[in-house]
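These notes are about the structure you will find just below.
One chain of protein is taken out of this complex; the other chains stay put.
Just so it is clear, A and B label the chains in written order, and each chain counts residues from 1 on its own.
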Amino acid sequence: MSATCEFQAKDYKSDLKPIWCPGCGDFSVVQGIYRALAAIGRPPHEIAFVSGIGCSSRIPGYTTAYGFNSVHGRSLPIAQGIKLANPDLLVLAAGGDGDGFSIGGGHIAHLIRRNIDITYIVMDNQIYGLTKGQLSPTSQKGRVTCTSRYGSFENPVNPLLYVLAYGAGFVAQASPTDLAGMAATIEEAIRYPGFAFVNIQSPCVTYGEEAQQIKGLKAISASLRELGHNPEDRLAAMDLAQHYGEKLHLGVFYKNPEPPPTYDALIRERQAQLSQGALPKERILDLFIKK
Amino acid sequence: MATRIDFAGLSLMDALDLAVLIEEEAKERYEEFAAQMDQHRTPDAARFFRLMAVNEAKHGQELAARRGQLFGDVAPMVTRAMIFDVEAPDYDAARAFMSPRQAMKAALASEVKAHAFFVAALPALKDAKVRALFEELRDEEVEHQTLVKAELAKLPPDSGLSDEDFVDEPTAQ
Partner (left out) sequence: MRKDLVFGMAGSGGDGIVSAGDSLLQAAAAEGYHGVMTKSFGSQIRGGESSCRVRISTDPILNPGGNLDVAVALNWEDFLKFGAELPVAGSTVVIYEAATGIKETEIPLVGVTPLQVIAVPIAAMAKETAGTERAKNTVVLGLIAGWFGIGAVAVMKGIRKKLAKKGEELVEANQRAFDAGRAFAMEHPLKASMNVIASETKGQVKLITDGNDMCAAAAIFAGCQFFGGYPITPSTEIMQFFTDHVWKYGGAVLQAEDEIAGIGAAVGASFAGKKAMTATSGPGLSLKSEMMGLATIAELPLVIVDVQRGGPSTGLPTKTEQSDLFAAVFSAHGDVIRPVLAPTSVADTFRITIEAFNIAEYYQTPVIILSDQEIASRKETLDPIDTSQFKILERLRPAGADLQDYKRFKQTENHISPISHPGMLGGTYLASGIEHVESGAPTNSGSVHQRMNDKRTKKFDPLKDRKDLFEVTGNPDAPIAMVAWGSVAGVCREALAMAQAEGLNVKLLVPYLLYPVAEGVYNDYFASVQKGLVIEQTHLAQTFKLLRMHIDLPKGVTSLARSGANPFLPGEIVAALHRLLSELQRSHEGNLQPQE
């Protein structure tokens, strides 16, 4: 598909007014998604956009796609059901770092190993914003929050290393320090035929630390392309991903040059194979005949 | 601010298109900020951002008209993907409960940023007409700064108190 198409970014923007605090990084993420979707050009009604619970999980409502703002941590289970039920749909899932790596942390490994063609966008802000600033799974060790008054004892999760280790075929990172780059990354993730993960450093203006705001992010950001990183090199990607939290590498960490067949494609094959000469539904009880 | 532009190869048409895109981006950002301020009951800041959006739009239209006269409807070679946050304030420049003063300071910072963009680009430019245009745009940014500063000066003196000491805490959802 070419980048010029009949849909523009504004066609994906709904009339709902975001509840986010002014200055929230998620405002840029939704813009990035509008642009990526416009570049891809699928009509909004052929897109299903699922989220969990959290500030960022409000995002499907701000698009004109079919949205599903579900329950905490469960965007991926629902998204996979949608994709398996109707593989023709473009399925997006999104949520925050708590949604994806704490309460719902068990799901991503399984979507990756199934290689279901879904793009998962995590708006990573290292804090629980909706509940007023508690420690999140990606909070730095020692971080002081209202549930870690004297500093946390816990090491943060490294989302990039996680998904690379699980075997994701597409792993990227973006941030509001580069909206065009974010849009391009999301677009590339959606176009990747298989499970794609984009971690977006999306600052929390209300509870985030100063160093995590855009100015601070700019100071530690580096374009993977400019660094000369080869996105086909998974080990190099894992090496770079280890610097999560200290460095903000932007762009594609890893993209499998030979994407394996997706689960949804395999389902179709099996359906086509087995539906040949199947007993009609009305006669399914014949399976129980004992002669 | 981020760009993916080869300044050396920029033609006058490209430069004009780029300038239009920069103004458009700024206009949209200010509109977005205004909407955020509306949503968060900060009407004075909303009004100011809307004013900025109108100014950027006006400037963008002027540039677009010039481009039209010179090059008609020849398809542009530059795209929005090549620029980011040139004259538009950073996404996190918006804040809850912004006073007009804070809003103006945010705008001023982005005008300074835009000025720096044109200044930084100048040495790389090869085409004389493009250079002239960039110098013009650079100077306009200075004018804009002056205007915003004038608006700032009209405001009553800053109390020096922090808003955070007066407002309610955020609401847990």
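Simple rule for what comes next: contacts are C-beta pairs under 8 Å (C-beta built on N, C-alpha and C of every residue); 3 or more make two chains touch, one makes a residue touch a chain.
All values reported here derive from a predicted model rather than from experimental measurement.
Though it is not drawn, the left-out chain touches A in the full complex.
Here the missing chain is touched by one residue of A:A9, A:C24 or A:I78, and it is A:I78. Taking the complete complex into account, residues 16, 43-48, 50, 53, 58, 60-61, 64-71, 74, 76-86, 88-89, 106-107, 109-110, 267, 270-271, 273-275, 278-279, 281-285, 287-291 of chain A touch the chain not shown.
By definition in this document, only the chains that are shown with their structure count from here on.
Per-chain CA centroids place chain A at a distance of 30 Å from chain B.
For chain B in complex with chain A, the touching residues are 2, 4, 32-33, 35-37, 39-40, 42, 80-85, 90-96, 98, 169-170, 172-173. Against chain B, in their complex, chain A makes its touches with residues 17-25, 27-28, 35, 55, 130-132, 176-181, 183-184, 203, 205-206, 213-215.
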